[in-house]
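== chain A ==
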Amino acid sequence: MAFNILLQQLLNGLTIGVGYALVAGGLAAIFGIMRIVNFAHGEFFMIAGYVLYYGMSVLGLPYFAAAALAIVAVVAFGYLIQRLTIEPLMETDPLNTLLATFALSLFMFHSVVVISGSGGRTIDTPFDGVITLGNVILTEQKLLVMVAGVIFLGLLAVFLSHTPVGKQMRATAENRYAATVLGIDVKRIDRFTFGLGIALAAVAGVLIAPLTPLVPSVGTAYTLKAFAVIVLGGMGSIPGAIIAGVGLGMVEALTAGYLSSAWKDGVAFLVLITVLLTRPNGLFGQGVAH
Partner candidate 1 sequence: MTHLFQAFDITKKFAGLVALDQVSFHLDEGEILGLIGPNGAGKSTCFNVITGTLKPTSGRIELREQDITGMPPYLTAHMGLARTFQHTTVFQHLTVRENIEAACWLRSKVGLGCTLLRTSSYRSSEISLKTSVDDILSMIDLRHVQDSRAKGLPYGYLRRLGIGIALGTNPALLLMDEPAAGLNPTESAEFSKLARRLRDFGITIVIVEHDMKVIMGLCDRIVVLNYGKKIAEGSPGVIRRDPQVIESYLGKSHDEAETARA
Partner candidate 2 sequence: MLSIDNLIVNYAQVEAVRGVSIFVGTGEMVALIGANGAGKTTVLHSVMGLLKPKAGTITLKGENLVGRPSNRILDLGVALVPEGRQLFSHLTVQENLEVGYGRKFRMRFDRKGFQSRLEKIDGYFPRIGERLNQIAGTLSGGEQQMVAIARALMSDPDLLLLDEPSLGLSPLMMDTVIALLTRLHGEGMAILLIEQNARAALRISQRAYVLDSGRTTLDGEARPLLNDPRIQQAYLGL
């Protein structure tokens, strides 16, 4: 019996962890290549959830169509934001991009509050069934999160290691100067990276949003979790972010299951601050792909 509870918690943790891995993987890519910390990252996750909600409830679209719409819309919005606010600041004091993305997160958060109110929204997907495996239960949506999440993470890995652009991204992350010398259009890589990072957050948003009541503050929560994850995984390391993301999800689920759900965020922060103090380069060190 106790084993079943453990298994159940681990499964829940895996679902959450895949979400963290997607959000943090994008954040790690953006940091690794552009050297900026995107404080608004979770807000893109949140907005994807809201576009999904309105796509389904107002436009009456089916789940997958609304999800696709949400991802496209959020990426387009992110691209616009990158061109308008981040690109002009890339060559200036790093504090500027930090402040700008912080302001951006406020802007997005409060805009959603004005448009949709601060109350929760629930999204009903067609995957509301429950799968029972022995004593362990799993909703179909959670299964979808895991399957789709793993597929997307796998696609990301393949993309980074096997496509020219993926290799250029890793090269740029490691040595921007050498990349420029070799004729890589680093500005273009930046734009693409930002778009990709946002897309991953949006994917996580459309997958996770139906699992929880959707509130505007979920964005900030995810930003903070993603920060914890990329610090744990080694700033800028995408594989590190994925491993640390899944790991954090598990630890949180176990904490929620065995201690109290109120303190599960505390565990993340505690682990984070300990890591920062003892190993400032994170558990897995530096580098985008290794």
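What we mean here is this: a residue touches a chain if its C-beta (ideal position, glycine included) is under 8 Å from a C-beta of that chain, and two chains touch if they have at least 3 such contacts; residues count from 1.
The candidates were selected such that all candidates are chains of the complex that A comes from, given by their letters.
Just so it is clear, the model here is predicted, and its values are computed rather than measured.
Colleague: Looking at this complex, which of 1 or 2 sits next to chain A and touches it?
Modeller: 2
Colleague: Which positions of chain A touch candidate 2 when the two form their complex?
Modeller: 163-165, 167-168, 170-171, 174-175, 177-185, 188-189, 192, 287-290
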